[in-house]
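With one protein chain held back, the other chains of the complex are shown just where they sit.
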Amino acid sequence: MAGALVRALTDRFPELAATLWTDEDTVELQIDGSRNVELLRRLRDDPELHFWYLADAAAVDYGTTEHFEVVYHLYSDLHPAWLRVRARVDRAEPHLPSITGLWEGAMFHEREMYDMMGIVFDGNRDLRRIYMSPDYRSFPQRRDFLLPDDAADSSAAGVNPLERPETWDLSRFRDAVTESDEAAAKGKP
Amino acid sequence: MAVTTPEGKDKTEGSLVPAVTAEGAPIIIPDQAAGDDLLREFGMEEHPKGGFHGLLEVIPTRADWLLDLIRANSLWPLLSGLSCCAIEMMSTATSVNDIDRFGMFPFRASPRQADVLIVAGTLTTKMAGPLVRLWEQMPEPKWCVAMGTCTTSGGRFKRSYSVVQGVDRVMPVDVYVPGCPPRPEGLIYGMMKLHELVKQRRGQWTTYVDRGPQRVAWEGDVR
Partner (left out) sequence: MTAVDPETRIPDPIELDRAEEARLHAALGIEPPRPAEPEYAGFETVGIPDRPPVTEREAEVYTLEEGEMLVNMGPQHPSTHGVMRLVVKVRSEVVVDLDPVLGYLHRGIEKLCENATYTTVLTYVDPMDYMSAMHNEHAPAIAFEKLYGIRAPKRAEYIRALVVELNRVFSHGLMMGFLALDMGGLTPILYGFINRDETVELLAAISGQRMLFNFFRVGGVNWDVSDEFISRLSTWRANVGRSVSDNEALITENEIFTARTKGMGVLSGDRAIALGVSGPNLRASGVPFDVRKAHPYSIYDELEFEVITHSSGDVYARYLQRVAEIKQSLHLIDQIVDQMPHGPVQAQVPGIIRPKPGRAYGAVESPRGLYSVYAISDGGPNPYRFRMRDPSFITLQVMPVLMPGHLIADTMAIMASLDPIMGGVDK
């Protein structure tokens, strides 16, 4: 089903043929991050490829010892398959050229990838946090950012104060407080 | 700042403006003291069990009862729909389930004109600041209804890094309406409960003279 597309891609980008992967409705290319702008420009402007719509730009974290990956999904009306471009990004220095010059609509995608994963896009005119507060310091989507529940899986005490009776303030419930509640609030068994 | 009446006396008792005399001796902020006296005189100070007591209060009691009835039947909600529960709140407000028959037709946009803050939708840590500011801008008497499980306890986002685990961490709540989202009939039932609270003065709203902290202590991380 994606045969014509695979042939066209291997003709134009023979160096990517080794890592090209295809499924019945997706063709996948893997590149190094610094080449993303030129590759996407050629994919968009080539009249036989004609990938004019950027459907998605996602960031993936493969673990604390591995790399990041920025994944672009492209649509073309000449080919019946989605094209997925996986761009490898170094984890220690996560910089990547911005594709806002090709598609203006990638701005919010890149802002979100910066906010959630910490990948910096060079050339993006508005790279600031979009979901979290501007003074937020972590990158939530990384694999080393643990939810409090993950911390509670450990043998340490629950981080949620509502799970610890000694932090409850029962003075609001003047009438309903019983001795056992007060004892629990004081931390006695 | 001394306030003088036309009689020429310093009118500092019973006024809400604290006066500092020329010698710099401070006078206690009078609203708390005066208010207690007034309420005690009319027998209307807060009873720990709610309700009224005392002999001298029949007429103010009836007036109060009427005022509470009026308040209950004309609670004006603030448009504070945050998320999915907002659509169900709008569905409650429109044709098929109609809370206009309970007097809640005008969803005011400005908090200065609203009585009830129906927190409909997930409260996130970024939105908590604006929502608390809205709550504090609402004039008393005011009530808060936590609609949906996200506002009751964090709901399905219990383990999230950016969701406030229940809106009662940042403001006092009178009625909790569980559901995800609650059916409009459920929200109407919650409103009927709120009517009961209003009529019996059992809500978290305390009178002007006994205004404690308007929210539980919040140091910024409310997860």
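To keep things simple, chains are lettered A and B as they appear, and every chain counts its residues starting from 1.
The working rule: contacts are C-beta pairs under 8 Å (C-beta built on N, C-alpha and C of every residue); 3 or more make two chains touch, one makes a residue touch a chain.
Just so we're clear, the structure is a prediction, and the values are computed from it rather than from any experiment.
**Student:** Could you tell which one of B:T61, B:S162 or B:Q204 touches the chain left off the display?
**Tutor:** Looking across B:T61, B:S162 or B:Q204, the contact with the absent chain belongs to B:S162.
**Student:** Using the touch definition from the top, which of A:A8, A:V37 or A:A58 touches the missing chain?
**Tutor:** In the complete complex, the chain left out is touched by residue A:A58.
**Student:** Looking at A:V6, A:V37 or A:L147, which makes contact with the chain not pictured?
**Tutor:** Considering all chains, including the one not shown, the answer is A:L147.
**Student:** Given that one chain is not shown, which residue among B:M127, B:M147 or B:L197 touches it?
**Tutor:** The single option touching the absent chain is B:M127.
**Student:** Kindly note down the residues of chain B that lie in touch with the hidden chain.
**Tutor:** Output for chain B: 18, 20, 26-27, 29, 78-84, 86-88, 90-91, 94-97, 109, 121-122, 124-134, 156-157, 159-163, 180-181, 183, 213, 218-221.
**Student:** Can you list, in ascending order, the chain A residues touching the missing chain?
**Tutor:** Where chain A meets the chain not shown: residues 23, 25-26, 28, 52-56, 58, 60-61, 71, 73, 75, 77, 80, 82, 84, 103-109, 112, 116, 125-135, 140-141, 145, 147, 149-150.
Just so we're on the same page, only the chains that are shown with their structure count from here on.
**Student:** Provide the residue numbers of chain B that touch chain A in the complex, in ascending order.
**Tutor:** Interface residues on the chain B side: 48-49, 125-126, 158-162, 165, 216, 223.
**Student:** Which bits of chain A are touching chain B when the two form their complex?
**Tutor:** 131-133, 140, 145, 147-149, 160, 162, 169, 174-175
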